[in-house]
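Note that one protein chain of the assembly has been removed; the remaining protein chains are unaltered in position.
Moving on, here comes chain A:
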Amino acid sequence: MFGKDFPQLNDDLLRAIKQTVDQSFLNFTRSYGDTIEWIFSPLAFLLNASERMFTNAPWPVVIAACVLVAWLATRKLSVCLFVASTLVLIGLFDMWENTMKTLSMILVSTLIAIVAGLPIGVLMARSDRVQRAINPLLDVMQTMPSFVYLIPVVMLLGIGRVPGLIAVVIYAVPPMIRLTNLGIRTVDADILEASDAFGASHSQKLWTVQLPLAMPSIMAGVNQTVMMALAMVVIASMIGVQGLGQPVLRAINSQYFTLGIFNGLAIVGIAMAIDRITQGYGARLQKHIGAQNGSR
C-alpha cells in the first residue's frame, strides 16, 4: 500500500551515525574527563559543606531556623506552623537524615540556578537578539526528558552528587531565566523613562528600577525553580544523589508500598512548605509594586 513504509535512511548509515557520535563523545570524556571534574570540584565542595551543615546541626536548631525563615519571608503564623509540623512529622517517621540531604541539595541547586539564571535573564531582557538565541535552548532544556541528558552528564562526570546537581540545575533553571527576562521586560516604561530623565546610568537603572520592579516575577521564578528541583529528586537519585529519592527508588524496585508513600509524602510536604514560603514572600513584595492605584 502506498505510504505504509517510511523511506528511512538505510540501517548501516544510521548505525554509523550513532556510533561515530557516541565514539567521539566517549573519546572526549576520556581525554577531558579529569579536567571537567576539576572544573566542577567547587560544586562538590559546596555540596559537601551544605550537607554537613544540614545533617550535623541539632534537629531543634534546624526546625527553629526553618521557622525563622518562614516568619521573615511571610510574617504568617500559619506558614510557620505548617513548616514546623511538617518537619516534626518527618522526624517521627524516621526520614530526618534523608530530608536534610534533600534540603541541602535543593538549597545548593536553587542557589546555583539563581546565580546562573539571573544574569542570563538580565542579558535576555537587554537584547532581543540574545532572547531569540536563548529561548529555543530553554525550550529544549525544559522539554527534553530528563533521563536523556542524564546520559552525557554521567558519561562526563560519572555517578555521584555533582552530576546529579548539574542535572537538577539544567532542569530547574529555565523558569528562573524566563521569569527574570519577563519581569524586566514588563517594567513600566514610564518609570524607566523617569529614571532616564533623572540621569540614571544603565547599571543604576538596573538596580534601582528594573530588578526591584521585576522582583515579584523573579520570586515566582525562584518558586518554580525550587519546585522543579524537588521534582528531580527521585530521578537524580538514580545517579547517586542521596536523600528522599533513594528510598523511593528502592520502594519501586522492591514494591515496598509504605516506604514509597512515606517518602513521597515527605517530598510533598517539603514542596508545600517551600511553596508557601516563597509565594508568601512574593506576595509581600507585590504589596506596593502591584497595587498601584488601589488601597493597600
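Here is the rule we use: a contact is a pair of C-beta atoms (placed from the backbone, for glycine too) under 8 Å apart; a residue touches a chain by one contact, two chains touch by 3 or more; residues count from 1.
In this text, contacts and distances are computed from a predicted model.
> If you had to name the missing chain as UniProt does, which of "Cytochrome c oxidase subunit 2", "Protocatechuate 3,4-dioxygenase subunit beta", "Fe-S oxidoreductase" or "Quaternary amine transport ATP-binding protein" would it be?
"Quaternary amine transport ATP-binding protein"
> Kindly state which of the options A:41, A:186 or A:204 is in contact with the chain not pictured.
Among A:41, A:186 or A:204, only A:204 touches the chain that is not shown.
> Looking at A:140, A:194 or A:252, which makes contact with the chain not pictured?
Touching the chain that is not displayed is residue A:194.
> In the complete complex, the non-displayed chain touches which residues of chain A?
Missing-chain contacts on chain A: residues 188, 190-191, 193-194, 196-201, 204, 208-209, 212-213, 215, 288-289, 291-296.
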